[in-house]
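Some notes on the structure that comes next.
Heads up, one of the protein chains got dropped from this complex, but the rest are sitting where they should.
First chain written, first letter: the chains are A, B, C, D and E, and each begins at residue 1.
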Amino acid sequence: MSLIQVINPNTSLAMTETMGTAARAVAAPGTEILAVCPTHGVESIEGHFDEAIAAIGVLEQVKRGKEQGVSGHIIACFGDPGLLAARELASGPVIGIAEAAMHTATLVATRFSIVTTLPRTLVIARHLLQQYGFTHHCAALHAIDLPVLALEDGSGVAQEKVRQRCMQAKREDGSGAIVLGCGGMATLAQDLTKELGMPVIDGVSAAVKMVESLVALGFGTSKHGDLDYPREKPLSGAFQHLN
Amino acid sequence: MSLIQVINPNTSLAMTETMGTAARAVAAPGTEILAVCPTHGVESIEGHFDEAIAAIGVLEQVKRGKEQGVSGHIIACFGDPGLLAARELASGPVIGIAEAAMHTATLVATRFSIVTTLPRTLVIARHLLQQYGFTHHCAALHAIDLPVLALEDGSGVAQEKVRQRCMQAKREDGSGAIVLGCGGMATLAQDLTKELGMPVIDGVSAAVKMVESLVALGFGTSKHGDLDYPREKPLSGAFQHLN
Amino acid sequence: MSLIQVINPNTSLAMTETMGTAARAVAAPGTEILAVCPTHGVESIEGHFDEAIAAIGVLEQVKRGKEQGVSGHIIACFGDPGLLAARELASGPVIGIAEAAMHTATLVATRFSIVTTLPRTLVIARHLLQQYGFTHHCAALHAIDLPVLALEDGSGVAQEKVRQRCMQAKREDGSGAIVLGCGGMATLAQDLTKELGMPVIDGVSAAVKMVESLVALGFGTSKHGDLDYPREKPLSGAFQHLN
Amino acid sequence: MSLIQVINPNTSLAMTETMGTAARAVAAPGTEILAVCPTHGVESIEGHFDEAIAAIGVLEQVKRGKEQGVSGHIIACFGDPGLLAARELASGPVIGIAEAAMHTATLVATRFSIVTTLPRTLVIARHLLQQYGFTHHCAALHAIDLPVLALEDGSGVAQEKVRQRCMQAKREDGSGAIVLGCGGMATLAQDLTKELGMPVIDGVSAAVKMVESLVALGFGTSKHGDLDYPREKPLSGAFQHLN
Amino acid sequence: MSLIQVINPNTSLAMTETMGTAARAVAAPGTEILAVCPTHGVESIEGHFDEAIAAIGVLEQVKRGKEQGVSGHIIACFGDPGLLAARELASGPVIGIAEAAMHTATLVATRFSIVTTLPRTLVIARHLLQQYGFTHHCAALHAIDLPVLALEDGSGVAQEKVRQRCMQAKREDGSGAIVLGCGGMATLAQDLTKELGMPVIDGVSAAVKMVESLVALGFGTSKHGDLDYPREKPLSGAFQHLN
Partner (left out) sequence: MSLIQVINPNTSLAMTETMGTAARAVAAPGTEILAVCPTHGVESIEGHFDEAIAAIGVLEQVKRGKEQGVSGHIIACFGDPGLLAARELASGPVIGIAEAAMHTATLVATRFSIVTTLPRTLVIARHLLQQYGFTHHCAALHAIDLPVLALEDGSGVAQEKVRQRCMQAKREDGSGAIVLGCGGMATLAQDLTKELGMPVIDGVSAAVKMVESLVALGFGTSKHGDLDYPREKPLSGAFQHLN
């Protein structure tokens, strides 16, 4: 039995549930999904400030996950907040959902499009493309211009906007796959893949398979070199619990 | 029951066996490995000329694999010969072992080293790094300066040279993972990972998990855009069987 | 008397003739053009699968060309299929027509546009731009959305579409030259150059001058390093004739 | 009277003092330096985990600085932790010391070297070079292989190691300037510049001049686009004070 | 008392005055601005030919400025003509206004737009972006399609065109700052910054602060390495005065 921790870096329980559902839908028979979110922080992540706060929640959950004996960790926000910090802390693999979706897209298409929420988050996606090496694999980035929580308001408006943007991307971008740029869109991927007749990729489910794969291959995060455990030092005040 | 085809693009049965073994060692319970190689072609691949010939063998096997109902295909030579051509032909996912190993390395370390066989193949690895986006993730490339088939001569000399080079790479490169740059090194990865205390990655096993993952996610190769099936046209002469 | 081999990688005799005509139109007094194509293969090249097959035909012709004592070889398909493999096999220079046209464009303009046939071939052009170093020298890529053989149907429709696209590129791209992205467009370049008042470059003629130049300079393909002759190994089955 | 806030992201008062001293040494007559550090956090920053924690301290101080009416903010740790988050929060300019030192180096030399503390922090410098656009302007990165706090142990050993590495960089790197890769090295720059006869650049002092310059030009952080103030949302728990 | 030399590389006295005014508006209390232009050369700079001629004027002025004891030099044309040559000649800092504006833009926004005069000068801006490392920080380049001297014709037409283009850039480019791409636009920046509510950056004023900053930090151009003084050699004919 392998336990994979899906960390929603924001505090929205509804979104955590969405992600847990998406993760469980693809988990292997032997995999149990533990979908968690921080008790404190921000209820949605729509910029670098939100990300900085969310990163602490991610680290708290990684620490807790290690204590619970999870095999690996997923950071389920499209900006992959705290990814390298979490890799230092973890012994098992840590995968961000932007990373997972982007890698996956390059395996099934020569170029991909991204559809995300607010325009202000596009810069985060651009920086990740550069960091992961995929700047030239991304044909276009699109924003539906709605905040993250619109995906949880029950109206379906945001979901329809995502769908429209995906169809437009299919027609215009010359790309072979679409990456959904928000953890809250996780459950849309399967239906859109069918409707559009091309891979529409959700990072949560992609990340589950990546963690399972790394675990099966016997790989955790490398502790040789710059992702070694954090150097021990007293953490004071509000960070004591991360000791 | 899912069937994954591991295509050794050269005609060496011994090496095909090595790869099959490595693949089976990590295959999920529901996965069966079909390790094959072309009946005609070159017995080892050490340059672009060899790759061009091997690519035809890869396409023949992909076609046969489709007829056999395999779920996905692996091109088990570190140059990933014929990868995009095979993706056009296939409906399921196609993964090259260089691609698999490089992607995997970036998930567990910030930078990796490559250890391969002959210096003349380094240019192939460099081109793949550029194509996949990982030029800046590769800290160094090393060649043991022995031909591919030295790995199959039973003396263990080549294996020891690989081991020495890996240890040197660990000491000097400042990288957190090592990618083994030849399908014939597939069975060395696990022991070297233990001995060196850092991820030493074989692309065959990594590719098995990638194909399994893509299949589980419901993704084949995208047929929207430039990886669509080859346009139908009469294939003449020695290529008729690819029709 | 110098003999230059123009290899049309597809089996279309009409297109081979087109290319031979374009080559002869610019050949120096002492140069004889030998326009050839494989007897077996694909009749047009419109993707990676077609390219893989065509590469074998290219290698067969290079081998035959060497036996005939040609000074150099031209691969007359815009994807430059088998270029590095052919360089290993050849002792003289080998030039691809995409390579020739792109290099030439950078010598007469700061940026250039590409006009090619099917959208699905754009990815091939993009990869070549990256490999040759010209990604930032290309202002835009255009496809007329007609198959290669439309250029040989005698209707002139494809030719007119090429012309329209070139004029649009002149107006909109901010580039100083246009590269024709198909060997079948070879004979259009001269008239379009005049009509548009800017360099419209055909790779076949450009490649002829490059091979002549390298021969005059005393340079063949470097045999020091990774373009050395293929390591000798038995070629089996359908590839025996390449031994 | 203009007030510039120098934020030491770690909790070391000694290092905060060092930075304050370096900042005051170059501040214009009308500039007052406010050197601060978080009350809680890590006492030195030597990896991504430490940076994630330090980023919260940076944001706390930026918020406090705004309340105190400072004109601009400096993040005085060579990894520039929390830079873009702080820019969202601030109205005035925010400058990181790695950013300041790297920009400055490119203005006085064609290429520069970096001398930092622990090898594990080199990856952070590499990512910043990429983000800021200076990958090709950096000739070499060096680590003295001592932790950050060795710079504060009073023995002078770390300082001597920095000096030796700078001299080696001058001899071997072919670069025209050296960037000191730690806020704790701030007070060494002036003497090393004299001794080596080439610019040895400390980011703290460079950042002071950048903030002064931006203020004089009338520029704060752009609030049009992706560095706009964080979207308002309730911050819960340990982050309430950031509301 | 510090003397900064603002070199207008063209011979337009009106434009020299414009730049002097912009420079003085931001100069620190202790800074005196010496706005100069060559007596011979071109009256506006709109291409590489004009730049080559202007570079000689720049070098003459730098030499004269050194004799007058100036602290630093500014090359006040958006192509930064003769920048590296001037750095060899100078002992103090030399800053180009394109360089200054681009650097400044990256400190207050994640991406910027450029608005310049003639389309033919865009290639110069593109080359500078590449040289300085900012290719990926520039969201878009725009030309108002009027010659440089239209900015000095008193009609205000060019100024209005600049304003319109800036507003369009704000709406469409997704960038957080705008760089004015001509020294003759220097005095427009402040008003446009207010009207648009985002940083609109003039390189002349930005360069003044950079030179002041480098002087305050004690940095001139590095004389270690490739920006060392020109090797002494007799300059003949029209260049004797540069000895």
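Here is the rule we use: contacts are C-beta pairs under 8 Å (C-beta built on N, C-alpha and C of every residue); 3 or more make two chains touch, one makes a residue touch a chain.
Note that the structure is predicted; figures quoted are calculated from it, not measured.
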What shown chains does the left-out chain touch? B, C, D, E
Out of C:Thr106, C:Gln168 or C:Ser236, which is the one that touches the chain we can't see? C:Thr106
Which of these touches the unseen chain: E:Gly30, E:Pro119, E:Gly156 or E:Gly197? E:Pro119
Residue among D:His48, D:His73, D:Arg111 or D:Lys209 touching the omitted chain: D:Arg111
Counting contacts across the full complex, list the positions on chain D that touch the omitted chain. 110-111, 136, 174
Interface residues of chain B toward the undisplayed chain are 119, 122-123, 130, 135
Which chain C residues touch the hidden chain? 26, 28-29, 84, 93, 95, 99, 103-104, 106-111, 132-137, 170, 174-177, 190, 193, 196-199, 201, 205-206, 209-210, 212-214, 216-227
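Here is the rule we use: only the chains that are shown with their structure count from here on.
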Which chains contact both chain D and chain E? A
Gap in Å, rounded to a whole number, between the CA centres of chain D and chain C: 52
Using Cα averages as centroids, what's the distance between chain B and chain D in whole Å? 44
Which positions in chain C touch two or more other chains at once? 119, 122-123, 130
Quick one: which chain pairs are touching? A-B, A-C, A-D, A-E, B-C, B-D, C-E, D-E
